[in-house]
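Take this structure, written in structure tokens, and hold onto it; I'll ask about it next.
Up next is chain A:
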Amino acid sequence: MRCNPTRRTFLKGTAATAVLAAGGACSLGAWQREQAEAAGALTSGPSLCNGCSSKCGLVATTRDGRLWTVEGMEEHPYSKGTLCGRGHGTAQWAYSDGRLTQPMKRVEDGSFAPISWDDAFAEIGAKVQEIVAEAGPEALAIIQDPRPSGKYYSKRFMNALGSANVYTHAAACNLSKESGIEQATGAQNFSVDFANTKMVVFIGRSYGDAIRPSSVKSLAGAAAKGARVVIVDPRLNNTGVFATDWVPIKPGTDIALLLGIANVLVTRDLYDHEFVEQHAVGFPEFAAQVADYTPEWAEGICDVPAATIEELAESLAAAAPACAIEPSWRAAFGCAYQNSFETARCVCAVNALLGSWGQKGGALLTSSPKAGDLDPAKFPKVPAPASPRLGDEEYPLALSGTGTNLAVLNGCNDGAIQGVFFYNSNAVQGYAQPAKWREALAKAKLVVTIDVQMSETALESDYVLPECTVLERLELPEFIGGKKHYVALRTPVLERIHPETKPCDEIFAGLAEACGVGQYFPFTVEELADAQLASVGTSLDEVREAGIVELTDPEFAYGVPTFKTPTEKFQFTSEKVGTAGLNPVIGYVGRLVEPAEGEFFLVGGKQGIHSHTMTMNLEALNAISREYGLERLWMATSDAESLGIADGDTVEVESSEATGQVTVKVTERLKPGVLFLPTHYGSTSPYLTRAQGLGINMMDFVPLHLEPKVGSVMSQEVAVKVRKVEG
Partner candidate 1 sequence: MVWGPMIAWYLFLAGASAGAFLTAAFVEAKYPDSVKMRVAGRIIAPVFLGVGLIMLMLDAEAGLRNPLRFFYLVMNPGSVMTLGVYFICLFMPVSLVAALLEVLRRPVPKWLTWTGIVSAFCVAAYTGFLLGVVQAYPLWNNAILPVLFVVSALSAGLAATSLVGLVTDRERFEQMWLIKKSHVILSAIEMVVLATMLIIVSAGSVEGAASVASLVSGEYAPMFWGGLVLLGLVAPFAIEGWPVFITRKVETSTTSMVVSVIGEGGVLVGGFLLRLLVILAALPVVYL
Partner candidate 2 sequence: MARYGMLINTKKCVGCYACRVACQMVNSLAPEESFISFNELEQGSYPNVYAEVVPVQCMHCEDAPCEAVCPTHATYTTDSGVVLVDEGKCIGCKYCMAACPYGARVQIEETGVIEKCRFCWYEGEPGNPPRCVNTCISGARIFGDLDDPESEICREIARTNAQPLAGNLTAAKIYYVR
């Protein structure tokens, strides 16, 4: 019963409770008599949100054991005392009527029937051993969207079986961007020093739509201090309230804008000579190449006026080094286009020309803590798998930590993969075209999904194993990097609602035992968490009590960072990129699909209340989508007028792959010729009663094609036609 906190844990009162009491926060809100009467039964405890991968700190308050409220944890660097809408919404997951409450097995007629844990483990174990015997362990794979316990246990489980095929969702998220940044800087991400910045340029990313509270606060602070905030996006997104400039751009051509800026910086000698000469390699080659990318050339591709590009370049140069192009996440070049990897490199190149790396107000590379070595007697080392990960050869620029999960899709089709596990991952609905995933998974001998609800991926599985929800489970410590280092913990603040659900650690330990590799899991999650925490100088008890603990100060200091590239310098050229068969010098790559006459660009994006497709069925969040028609397809007013479409009309969207009907939102906030579709909608799972049939799924429309050498899904390489549906 590891999901269940003991009563004593609650009652002894956490540090967070003390904070609450001191701030009078316990007296917030409730007025009903019964609440007053029940006030004595209020208890609070810290945990981590699971609304998105930020995993913000929260303090949950229960009333007689039932969740009442959640608040952002003051001390957590991401929440800073507040939680976004989906944080509050996903906290209620335990009570959702859309949950899986027991293990399920697909039976002959294709429907699902309950099965006991013991039987499920035994049957899965037998099939895994059969696959290993016939095709070797490299025919097994797991795909997961990383969570504190999940990323550890899924990898350990797969490696214990002898397979290196561990993938994250990244190929449909931020793979291209992280890989591009890695090739330029050696790090996979960077941050903007908002507190001191004078100018920041966002490429497609919207802090107001894909929310981490601390990011919004930082940007709000920068805007209040008068920083120039430029939003480059075909859509005026919800971050627009903080923006000084909106630069509408043709989708998938941000690279041209960036190269145009680079051209101005180089040809007008506005770049940081010291940085380029002392701390970078390949500048001469880059400068030679960039000479062709004039603002006029860029305008022809990205449809941003050359004068705007020149002005942006000059202003950046004037603000340098206290300025930066923001690194983004999924948005416009996380996995969207054929040129996404290269766009990320261009972002880094512009920041390099500005000399903003490591500078006050510029682009910062910070460090992250991690657990130290553990006692191998207690936590036995898993031998490295013999075969390399499937897909790494064809996509050498996929990150070592993520791989490209689409290798699994292809592997199922050609027989290389026969057994697939999914943890906290709705790959079928979101990672590539659902029809292609279904086709591929149908060929696998075994598909197992571990989730809290019957996702579209679960529907394609032979076994579905129910995890308990976020506030019902203890997970491994979450290490947080940045200017300061922290470790935080997801602790259970609710009793397990459905007794036949289990936390991820128990599920993987059970699977390992059944598959004959139980010897690698001779510890409980508490023991492992405690050991990991001890290795960084704290303990499970301490972090459990406080929710978050600050670790040894990494003593961040401004100044040019050490680039962890093979050359130990900033790389305008990358040998690895050249070896992969691409242009080693940062330069131009076009988008793949160009809309024909009468066709539209289709871009996607997040909404603040949803996380991928996983939150769509949650009562509180789904109600918002329905009340405000958030599933609608955005269309520019001028396009709507010329097609005779009015706000609220239903249209049929058609691509080479699919057609679908959706309601239209007519808006001035969109570049004509572009359609915007929020990417959470169009669930097809009959088990997700609220989500099913609400809106359409963008991935249905996108052809299955992977970004060369990187392996991202190229989620926006698509052109569509739209026509009004009469009646």
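Keep this in mind: a contact is a pair of C-beta atoms (placed from the backbone, for glycine too) under 8 Å apart; a residue touches a chain by one contact, two chains touch by 3 or more; residues count from 1.
Selection criteria: all candidates are chains of the complex that A comes from, given by their letters.
Everything quoted here is computed from the prediction, not taken from an experiment.
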item: Chain A: touching candidate in this complex (1 or 2); value: 2
item: Residues on chain A engaged by candidate 2 in the complex (per definition of touch); value: 23-25, 27-32, 35-36, 67-72, 81-85, 87-89, 91-92, 207-209, 211, 213, 216-217, 220, 236, 238-242, 246, 248, 608-609, 619-624, 627-628, 636-638, 667-672
